[in-house]
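Following this message is one structure expressed as structure tokens.
One chain of protein is taken out of this complex; the other chains stay put.
Letters A and B mark the chains in the order given here, with residues in each chain numbered from 1 onward.
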Amino acid sequence: MKRTLGVCYYPEHWPDETWAEDAARMAETGITWVRIGEFAWSRLEPSPGDLRFDWLDRAIETLGAAGLRVVLGTPTATPPRWMIDKHPDMLPVDGQGRVRGFGSRRHYDFSHAGYREESRRITRLLAERYGKNPHVAAWQTDNEYDCHDTTLSFSEAARRGFQDWLAQTYQSPDALNRAWGNVFWSMEYDDFSQIGLPNLTVTEANPAHWLAFRRYSSDMVVLFNKVQVDEIRKHSTAPILHNYMGRVTSFDHWKVGADLDIAAWDSYPIGFLSDRIENDAGRKLDFLRQGDPDNQAFHHDLYRAVGRGRWWVMEQQPGPVNWAPWNPAPLPGMARLWAWEAFAHGAECVSYFRWRQAPFAQEQMHAGLLRPDSAPAPALAEATQVARELAAMPEVEPGRAQVALVFDYESAWAWEVQPQGADFDAWRLAFAAYRACRRAGLNVDILPPDCADLSAYKLVLAPGLMRLSDPLRAALAAFKGIALIGPRTGTKTAELSIPVPLGPGLPDCDVTVALAESLPPGAKVKLSDGGRFLHWFEHLEGSATVHMSTKDGRPAIMGNDSLRYIAGWPDDDTFDHIIGYHCDVLDIPTCVLPDGLRVRDTATHRFVFNYAAKAQMWNGTRIPPAGVHWEPLA
Amino acid sequence: MKRTLGVCYYPEHWPDETWAEDAARMAETGITWVRIGEFAWSRLEPSPGDLRFDWLDRAIETLGAAGLRVVLGTPTATPPRWMIDKHPDMLPVDGQGRVRGFGSRRHYDFSHAGYREESRRITRLLAERYGKNPHVAAWQTDNEYDCHDTTLSFSEAARRGFQDWLAQTYQSPDALNRAWGNVFWSMEYDDFSQIGLPNLTVTEANPAHWLAFRRYSSDMVVLFNKVQVDEIRKHSTAPILHNYMGRVTSFDHWKVGADLDIAAWDSYPIGFLSDRIENDAGRKLDFLRQGDPDNQAFHHDLYRAVGRGRWWVMEQQPGPVNWAPWNPAPLPGMARLWAWEAFAHGAECVSYFRWRQAPFAQEQMHAGLLRPDSAPAPALAEATQVARELAAMPEVEPGRAQVALVFDYESAWAWEVQPQGADFDAWRLAFAAYRACRRAGLNVDILPPDCADLSAYKLVLAPGLMRLSDPLRAALAAFKGIALIGPRTGTKTAELSIPVPLGPGLPDCDVTVALAESLPPGAKVKLSDGGRFLHWFEHLEGSATVHMSTKDGRPAIMGNDSLRYIAGWPDDDTFDHIIGYHCDVLDIPTCVLPDGLRVRDTATHRFVFNYAAKAQMWNGTRIPPAGVHWEPLA
Partner (left out) sequence: MKRTLGVCYYPEHWPDETWAEDAARMAETGITWVRIGEFAWSRLEPSPGDLRFDWLDRAIETLGAAGLRVVLGTPTATPPRWMIDKHPDMLPVDGQGRVRGFGSRRHYDFSHAGYREESRRITRLLAERYGKNPHVAAWQTDNEYDCHDTTLSFSEAARRGFQDWLAQTYQSPDALNRAWGNVFWSMEYDDFSQIGLPNLTVTEANPAHWLAFRRYSSDMVVLFNKVQVDEIRKHSTAPILHNYMGRVTSFDHWKVGADLDIAAWDSYPIGFLSDRIENDAGRKLDFLRQGDPDNQAFHHDLYRAVGRGRWWVMEQQPGPVNWAPWNPAPLPGMARLWAWEAFAHGAECVSYFRWRQAPFAQEQMHAGLLRPDSAPAPALAEATQVARELAAMPEVEPGRAQVALVFDYESAWAWEVQPQGADFDAWRLAFAAYRACRRAGLNVDILPPDCADLSAYKLVLAPGLMRLSDPLRAALAAFKGIALIGPRTGTKTAELSIPVPLGPGLPDCDVTVALAESLPPGAKVKLSDGGRFLHWFEHLEGSATVHMSTKDGRPAIMGNDSLRYIAGWPDDDTFDHIIGYHCDVLDIPTCVLPDGLRVRDTATHRFVFNYAAKAQMWNGTRIPPAGVHWEPLA
């Protein structure tokens, strides 16, 4: 498949007369795709029912005439001001009970049925008008679900919706009381209408109460998205995508993704480094202008899976952004490196955000490919170079992986509800495992928690899954490689209680988590071989083989030939050792990469990326800072 | 007196058919007491007036049949959901004005008269039914007053109650205005109905306003407790206790305790270390699995005084808990050490929380003596050992102390209202003094602020008392030993204003606090002998003798032979020096203990406890980590 570049464009921000020139420059840059429309509701419908699609017709025509293909976004992330008058109770409410008002974006509640119908209506109108438009070659639903923490809302609409969902899920208050263990602290309910939202209780609410609300809230995102997808499909055969975000776990992307054709995500490596990825302060400075060297790859692999193979970068950072605590400029070359890394992981399209920096409003300090005065910003030349390189490149097809990592959103909710140790975080644990694989130079596939077949892999990692799904348990039972399971995996029931018999309940493998400990920063459990666990440690029992021990003689890894339970959270060196050892056993080739140098194999090539601010050597080749190197696979 | 073990049990959490086996295992473990019932209201009265005591009858009978004695708790800490429909305004309100809703526990307002009557009613019903039950040998009122910061509520009920209390206390708005100094900033009131709660003012409210609200709020706890006590006493002669908490100062435990027969407290050494006791990070790691080596002892001594000699540990941590920021497991042996330390301080009973870990709801990660699957948790064997040792032990009677420490809840409120230095804290100051005594190997008695007789002691410490009560001032005037008073003691009137003449107003001792300074971290006042004050320093004047000076010549300790005022907050070494010097003067034997090794003398024995994670030597005897040693007193 030929990989393409794209860009995000806001015709409504610029005089009509600039559109044609912009389109010509985009084409000249080598751009294929242009995403438009996703925030333009106030221009599409300035007052209720007053539809103004003419400008959008012209914009699409202008872009199409320049040979560009349009991704048309539904504008539902930004309901116009009049919508609030029509549905005053559609505004979301935060966990402190404060209404989140109009004046920015995402001012809607996923639970609000009235707004969901408005969203269906505008989507239907767009699909009817543009479903057969030859230039509209893809659709985007809404924009960045959960952005600004909007999955959860503590509104009246949410309360009523949650009660209905509970009634459907549990059928009777008694069943719910039993499932949640509400006999504890006399929390029993007689009627679903008595059940409030789990925020603002005197002390923490029942974890099962929270988990149910997290599931409900995720389901509302799935539903909101599906309503739009259903409308679009009635009128268009073009693929539909949504642009997900980085490190967002508040809704189940697997479920949203199941209704879409393509998964896309918005990749802001420098912004994420600043405020979303754990690194010590020194390492943050080392990668200040490059981003965390593994975070993009993780999301590439995750969304490749969410998209069942089809995925894009819908928004690629081109320069400084406006929204992180600090916003430095990328090292020269990074706008190219990030694009190539995405392609090496299988992206069909990398789309820069945005064409021209807006001189006004919230994102005025967010760079584009052009400056506000239309002069080229630094990334324009790099995008042009990528386009040129893509044109010269044989097809880039994703490589196979021998290693897989299971990632589960529900577990993220579970451990957020019940961290037990203040810094326990499901995503962070999965990412720690992923990083260790990356340091060993491995291709990794990410798998959903209900995957039923592991036969393509030699090594499977399944850390921090609250429970093992039936398909996954069956797949593990049949697995011929080695699965590294835990910590915490399988230690909870579906209702976030403790199973009896205790977990993890591995098939034909007698390991029991007898007791769990969380460890504050600075505390560690030393292993017999010099390694150590941080954050978390479980006391294991059972008749399975102890493969690794703590210094004071407790099991650290325990299991049989195929299934092995890790009793704690390995530090980086220990993770390296565990991954390296098991790859050796399984005959998976590894290498030891210096910090910042990362590799990814496509079907035909090994790509090498230098995230470091200094040159590094790879097999005798000097890779400059922000350098990209590729070589045929041996 | 024979000391006993107990356990907390929730028959409503388990099938009836397990009760008998549980009871048999408890008896086999050597347990005497079982506390039940304190969260079971929804099972005792599933809907208003629908009383279901049959299961409780059976549970008590089953436990009693196994030879166990029951502590029956009133279930008022967890009103059932229907109660909120009946009294919608009974929910507490936090300092930010947010209603604290149903869904966990303690969702009631101490000021709400309607709920107070409900609490009286259910208590009466229980007392009527079980007051003569031979197995019900003690009562517990409610559970952990103030848990989750529930003493203070900023509700309408509180506002009205506070206004009534003010009217009774001050009789006229003018008197209140004068007492509070409301001429300042034009804060004068014409009518009690104009007086709001002191939260959410533009800047801080008048300290006298806050102190009055703190007194009112404490009185509401006293009243709430007394209502229950009065009902129980009508029907039962069994002793009544309440299970207090650690480092809770929000209500006056002396006053609540005056209405009860026994003081009990809930001792979670590892949880408290994590988030309630000041220690530097390294020391927190040193005692990660043991708890602060002095904190339990402080509370043992405090509650022995609150209980006028009779006190229990109602809940003893047996393993990891769920509620601290991090929750490691105790070092093997600590569940035994903690129990023995309590007995050495005079506990009548040490009761582990809880029998079996609940697999569901908020405390599912809180260990018990049994695991959720009924297998023994590590603490079960330790409890069994303690029971065996107790059986073999001659009677353990509390030892006498030559040193006393005065502790006052009102002062804790005063300095919380008016810290003047951001880290000034009355409890912390008292604990700093207590710790110094512990490091010197001293038995300490804790005394209430109105104690009228000090003649049993040689050395009395009275740091941080906002004022000296008349009885205490008289006792000091008559005191033959040495009283170390200050810093801050006696520098306020009852209305938290500055007395004129200035404090401390010691009898026959001319010392005046001319000026007070608070010091940020890192700042210190050096003393002439190499010591130093941190946090706080007062400039003293007067004709009394200067016993110690600062390096630049100001008085550091000043007074006469018997009464000596300390001008600042000594650091640990300085406190050691001050305590050691005065013990030498007073001929009180001391020793110098290494960190973690602590002693307590009973009437007949010296007990030595090793809180350290490594073995330590005591008089030639090696005490292992978590070890307990006892030897007859010379």
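The criterion applied here is as follows: a residue touches a chain if its C-beta (ideal position, glycine included) is under 8 Å from a C-beta of that chain, and two chains touch if they have at least 3 such contacts.
Being a predicted model, the structure only gives us computed values, none of them experimental.
Of the candidate positions B:Val202, B:Ala392 or B:Val592, contact with the unshown chain belongs to B:Val202. From the set B:Pro48, B:Gly67 or B:Gly97, the residue in touch with the chain omitted from the display is B:Gly97, counting the whole complex.
Looking at A:Gly6, A:Gly64 or A:Pro79, the residue that reaches the missing chain in the full complex is A:Pro79.
Although one chain is not drawn, the whole complex shows that of A:Thr32, A:Thr150 or A:Gln296 it is A:Thr150 that touches it. Residues 96-97, 180-190, 194, 196, 198, 200-209, 418, 420-422, 495, 497-502, 514-520, 522-523, 539 are the ones on chain B that touch the missing chain. Contacts to the hidden chain, counted on chain A, fall at residues 10, 12-13, 39-43, 46-47, 75, 78-82, 85, 92, 96, 98-107, 147-148, 150, 274, 281, 284-285, 288, 319-320, 322, 325-329, 357-365, 367, 371-373, 375, 377-378.
We adopt the following convention: only the chains that are shown with their structure count from here on.
One finds 47 Å separating the Cα centroids of chain A and chain B.
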